[in-house]
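For this depiction, one protein chain was excluded, whereas all remaining protein chains were kept in their positions.
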Amino acid sequence: MKREDLQLLQKREWCKGCGICVAFCPTKVLIIDTDDKVTIANEDACIKCRQCEQRCPDYAIFLEEASDV
Amino acid sequence: MKREDLQLLQKREWCKGCGICVAFCPTKVLIIDTDDKVTIANEDACIKCRQCEQRCPDYAIFLEEASDV
Amino acid sequence: MSKAVLMQGNWACVEGALYAGMRFYSGYPITPSTEIAELSAQKLPLYGGKFIQMEDEISGIAAAIGASISGTKSMTATSGPGFSLKQENIGYAAMTEVPLVIVNVMRVGPSTGLPTASSQADIMQARFGSHGDYPIIAVSPNSVTETFTLTVRAFNLAEKYRTPVMFLTDETIGHAREPIVLPKPGELPIYDRVQPADGEEYMPFRVEPGEIVPRMPAYGRGFRYNMSGLFHTETGFPSNSPENAQAQIDRMFAKIYDNVDDIVTYEEFELDDAELVFVTYGSTSRSVIPAIKSLRKQGYKVGMFRAITLWPSPAKQIEALAERVKHIVVAEMNRGQYLQEVARLVKGKVPVTHIGRANSEILLPSEIEALAKEVLS
Amino acid sequence: MSKAVLMQGNWACVEGALYAGMRFYSGYPITPSTEIAELSAQKLPLYGGKFIQMEDEISGIAAAIGASISGTKSMTATSGPGFSLKQENIGYAAMTEVPLVIVNVMRVGPSTGLPTASSQADIMQARFGSHGDYPIIAVSPNSVTETFTLTVRAFNLAEKYRTPVMFLTDETIGHAREPIVLPKPGELPIYDRVQPADGEEYMPFRVEPGEIVPRMPAYGRGFRYNMSGLFHTETGFPSNSPENAQAQIDRMFAKIYDNVDDIVTYEEFELDDAELVFVTYGSTSRSVIPAIKSLRKQGYKVGMFRAITLWPSPAKQIEALAERVKHIVVAEMNRGQYLQEVARLVKGKVPVTHIGRANSEILLPSEIEALAKEVLS
Amino acid sequence: MRSSQLVEKYFRTKNLPHIWCPGCSLGIATRSLVVAIDELGLDKNKTVIVSGIGCSSRAVGYLDFNTIHTTHGRALAFATGVKLANPELHVIVISGDGDASAIGGNHLIHAARRNIDLTLLIFNNNIYGMTGGQFSPTTPHAALGTTAPFGVVEQPFDLVKLAEGAGATYVARGTAFHVNPLVKYYKNAIEHKGFSMVETICICPTYYGRQNKSGTAVQMMHWLKDSFVLNTAYDKMPEEKRQGKHVYGEFVKKDLPEYVEEYVGIIERLKGEEDA
Amino acid sequence: MRSSQLVEKYFRTKNLPHIWCPGCSLGIATRSLVVAIDELGLDKNKTVIVSGIGCSSRAVGYLDFNTIHTTHGRALAFATGVKLANPELHVIVISGDGDASAIGGNHLIHAARRNIDLTLLIFNNNIYGMTGGQFSPTTPHAALGTTAPFGVVEQPFDLVKLAEGAGATYVARGTAFHVNPLVKYYKNAIEHKGFSMVETICICPTYYGRQNKSGTAVQMMHWLKDSFVLNTAYDKMPEEKRQGKHVYGEFVKKDLPEYVEEYVGIIERLKGEEDA
Amino acid sequence: MHKEIRLTGSGGQGVILMGIILAEAAVEKGLQAIQSQSYGPEARGGASKCEVILSDQPIDFPKVLEPNILVALTQDGANKYAHGLGEDCLAIFDESVEVPENLGTKNVFSYPIIETARITLGKSIVSNIVTLGVFCELTDIYTREELLSAILQRVPKGSEVLNERAFDEGIKLVRRA
Partner (left out) sequence: MHKEIRLTGSGGQGVILMGIILAEAAVEKGLQAIQSQSYGPEARGGASKCEVILSDQPIDFPKVLEPNILVALTQDGANKYAHGLGEDCLAIFDESVEVPENLGTKNVFSYPIIETARITLGKSIVSNIVTLGVFCELTDIYTREELLSAILQRVPKGSEVLNERAFDEGIKLVRRA
């Protein structure tokens, strides 16, 4: 699967706002919003590295093929 | 304490006749008699090495200063 | 009829277990139960079954529970100190409703006690040894032959009621050798746990209509569910709901106590016109019977009620006895354990006396006879 | 009078233990008893005492027994699953007559059950959880203040009778915070084990004339003796003699059962003219008392008997009640455990009813009131 | 919003979100296991996950396999029965540091010694999380725990060395930060014939973190990132750079007869003798 | 006839002769301990010997010290309480291979980890003697035991490696044949500040010997003599000579903070703070 | 005097400490008190409950049967524990909480407690102390000094000023409304 086909997705209800994905995103795509949950603030910068998905303890952010969405 | 002062002694009631002292006595001082207990057969040969005492599982043979006896 | 062979009680237990379908044994050696492990180690591989000596009694029962969960009839055996160590996981098996036979070849306690001598002093522990409220089944044989048949029955009860079953024997019976005629395959009924049908929608802790306990699939068949020692709902997942906890524990007690008539067995001896009845169980009955025979010869109206199922106790039968007889004597190899249960059931209707001890000397028929005469005079 | 301070039940237990002279604590954390370990860890070094967190509950009690043998007042605390694991060594402490306080902050079982909820369902386990026949003492407090004073008493009983004493509290009392006025040093009596005098000819398991239990020297004083969980003679060395075993176990039971009047304590409330009596203990009495107050206001003759010492049970008192009242209701947070003891003692003289459950919801005064009315109607 | 396909396939999503604290790394380790299982293509119906009691052990409730939530410390013993009774199953054990190495330490060393084909994953957060922050056998010397108010007096286990000393034939250590190697170790462990153990260094911001002033979950993850070094790299580091560093990597990989296979061999042999 | 002065001084002679079988080496190991104690000049009144259950554990009944015969496997845990409560005592634990490493394995690794000042002597006869010859965690692979009628399927522990992996600071192995080094190890172990373990390879002619056709006690002692080699010598041996050889010797000797001392340090520190 | 108080919120909000402070302040005044809490494994995230009973008489039953005062700082807490209230029950909610229907009492107050802590005071951790201010002002159980002194004995050294401010902000919330 090509990286370009991947889309950054959220399962927002599950996010506990720990900030881990935000901290380790290499391109600063993510922020914690005022609801204490994650928000995709800068999608274009995403390099689809999946580090957010791999380290999200709550399965609240992930990447999947656009066609599957 | 000098080796010469040591005397080879038995606590014969405790001997179970296992033969360990006999087997490992370097100078073949000991034998198992018909009562299945150890007997000092050749005291003169004893070099007072204490190997019998050290390995007797039943504390039935030992060396001690003659004067203590 | 097949020929009788001389067999030790502990061996008959293993033979019975194999007959009932045991294919897994795990445990830790302890006198006087060790022969059960030793024969299991010898025999199980011949049946394609598995024996494992675990590092202690706790893991001995844990592995047996694991094997049973996966779909294999399992047993563990021990004696006093090991039985104490198994208590936590006995509670787990009760809570998760896992079929399992736990043998205790009783010896004299407390603690290391008299390890090579016989007693019946783990009776109350079998009922109350783990924390919390839980129901169990316990049976006790009085001969080598009954050790065989009752082991088969213990497995059947475990499977039918999804419950740990305690097999409470003792050094006297466990180490005695007696002739036994081994039943042929098919001669005794064998019960296997009810499994869901392939593809059935499965709810792991729901009882299907007309059934007694939730169905229990073997692993690998496609029914993936969760087991937990926490209170869980029908789904198998934990819940803190008081209503759920109440419903689940009520159901667990009901599956046993609503079926006492099926579960409870006992033996009556010379009871018809008995004025004095000995309530007893297991090996002690072998002291009581000759005493009764002798007393009867002398004209005393004495009989015996032998509980084969100790827990749940034969409450109905003992209550009925209390209406009928003039005196009850509980005879057992301890300081008065089953006595408590009997006294509770008798409710003061007739006097209840005790004869027992656990000092390594089994009760003599003459002592029992003497007590009977004293009581009756 | 000193000032009242707000204190949690589990903390009061530690404060009481320190007051009584505890200088050693070993255990393994488990909800809802963990605060006892935590406070012991904090406080003991300030008293020159030692706290150690062991690798499990088995070693938790083993280390405490070792410390006590060496001459130090010791305690361990746990809850259900840990209590099950401690059973083997509880038997050891009973057999070797080692003073020890074992706290069980009861939660809902069986198994992992409802770990954060309160119950009183380890009552029978406290009596029968280890294998073999052995006597123990068990006490149960119903308030933070009583947690303190009764812990002191538990230590005193342990020392006086050379026995493990079970301190059976529960999540309700253990986690509640209430005001308590801490007694000043000297205000409560403190009992230390009797030791042989220097140079005395010492027989480790012989009772000296006029004394209750064998003297027990601290280590290092020159009395070298052997302890064993095997049946042992007065010398401390093992023996298989049935006569010796009988004599020793008789003595161990006698030291407790001949002294029930000293050991047993209880509380009576509105008993004088009561027709219906609630027999209860520990936290459940806090549900019963308001019900009685309310019922009394409505003219019902109801009262409460609260066992503070659960084992040995206040048998004489309960038997006497059965002669006096018309109905007994056992109220407890389980499915009917103390009920068995009470029913046995009452011998059918009056009806005995039960109210209880262990599903995390404590009994409400209104439920108790309703039951009383039903029974009395 | 739906969750990821991976999660939907392997998790019991109706039990999610899980009850672990915000920033608790147990969720990361659990997901890593699922990735490993997915990449290995294990049959969910033939895979059994067994756990003890603890925050870590709660994982089984979320995983859609045959799962057993047992008693504290005993998971490996239960798992031994499952595996031996039914050798075709893949049996994986999830355990906390306390569960696996305090109360469960004996089962760990014996499963390792026996070389039985089980995979033990220890989620090591260096604390008893579930019961509220008591120190564990892996809490560092002098660190704080609720039962070590003056600092831990004991020495901690090195779980890798412990397993190795007991005879384990596959031993690795990963961290909840270094997810890719972690997944690799999980896969290698599951594929290994014999007893395998992977220690996963986790963070417990709630209890370990608060007591030891380790900062937020993010700060603790940074600590994992900065202080853990691959063993092969560590070996090449000059002494002065090793200060304060910990190692992760694969430490033991060896072949010894596997218990269940040996046992089945006996059954076959006896059958052969009988048939002969 | 009287027995030796050594025996009269340290043994409870009224309990002798002991009940061990003819040729059982437990008596040799027990005497070696007494020699070590004598040479160290320990005060009998300040010396405590704790054991579990087993043939080996019966030793305490014969030894004239403060002795505790505890429950199977738990001796180290009892001993931990004795030592910590009363640091001035010398606390020695005698345990069989089963007692120490089967049911008691967890207490072994934790006492080792904690580095508490106890001396553990494992009398390893590679069998459960007391209960009649079941295999133990140290029975060699493929050897026979009453519960291993087709040969032991498991791998055995190397107790030295186990203790080392758990963190023990003094670890040695001797044999019942090589008495002089054995006494030395016992002395070094007792003198060592911290947790020390000495494994003593013993023979059980009755159960191990008979089942495994190892011959008489004398033959088994010969086997000890011939197959055990001092580790330093072994290291210098060419590979082909190492075949079938086992090693004895001292394997670990290191310094780490000792538990009781550290704990007492905290008490002192707190007292200091209070006084200040 | 007999007051049954139920406090609910989420694990991290210090609801239990709030209960302890209320009980300690009462004991300090010579009242009887009992404080208890309930929690499950999910307490860390989920709803937590703390109960306090204050009385001038010995307190028998340790749990709240019918709260005279209810405090709910989270929706979860309100949903789970805001029931069985008496007609006159004083119910205090954080403004973020949607007051459950059929509450049983009309005596309902909502204040921006959490917001005050987070924004005005800059530390959401002091929400519980703000709540105590609200509590103090809405009830006549304690004087400001009594409750404040109990607070100051419980809060970490160095945070006294912040906590006193939080307490007073709570009082102000009521006065202002």
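Labels for the chains are A, B, C, D, E, F and G, by order of writing; each one numbers its residues from 1.
Keep this in mind: a contact is a pair of C-beta atoms (placed from the backbone, for glycine too) under 8 Å apart; a residue touches a chain by one contact, two chains touch by 3 or more.
Because the structure is predicted, anything quoted here is derived from the model rather than measured.
**Student:** Out of C:29, C:60, C:115 or C:129, point to the residue that touches the absent chain in the complete complex.
**Tutor:** In the complete complex, the chain left out is touched by residue C:115.
**Student:** Sort through C:106, C:176, C:252 or C:302 and give me the one touching the missing partner chain.
**Tutor:** Of all options in C:106, C:176, C:252 or C:302, contact with the hidden chain holds for C:176.
**Student:** Which residue, C:252, C:295 or C:362, contacts the hidden chain when the whole complex is considered?
**Tutor:** Of these options, the touching residue for the absent chain is C:362.
**Student:** Among F:12, F:58 or F:173, which residue is in contact with the omitted chain in the full complex?
**Tutor:** F:58
**Student:** Go through chain C and note every residue touching the omitted chain.
**Tutor:** Looking at chain C, the ones touching the missing chain are residues 4-6, 115-117, 172, 175-179, 283, 286-287, 289-290, 293, 362, 364-365.
By definition in this document, only the chains that are shown with their structure count from here on.
**Student:** Find out how few touching-chain steps suffice to connect chain F with chain G.
**Tutor:** Shortest path length, in steps: 2.
**Student:** Spell out the chains that contact chain A while also contacting chain D.
**Tutor:** Output, common partners of chain A and chain D: E.
**Student:** Counting only C-alpha atoms to place each centre, which chain is farthest from chain G?
**Tutor:** The chain lying farthest from chain G is B.
**Student:** Report the chain whose mean Cα position is at the greatest distance from that of chain A.
**Tutor:** B
**Student:** Can you check how far apart chain D and chain F are, centre to centre, with Cα atoms defining each centre and the answer in Å?
**Tutor:** Roughly 38 Å separates the two chain centres.
**Student:** Could you list the positions in chain F whose residues touch two or more of the other chains?
**Tutor:** 71, 102-103, 105-106, 110, 137, 150, 263, 266, 270, in rising order.
**Student:** Going through chain A residue by residue, note those that touch at least 2 other chains and give them in order.
**Tutor:** Answer for chain A, listing residues that touch two or more other chains: 16.
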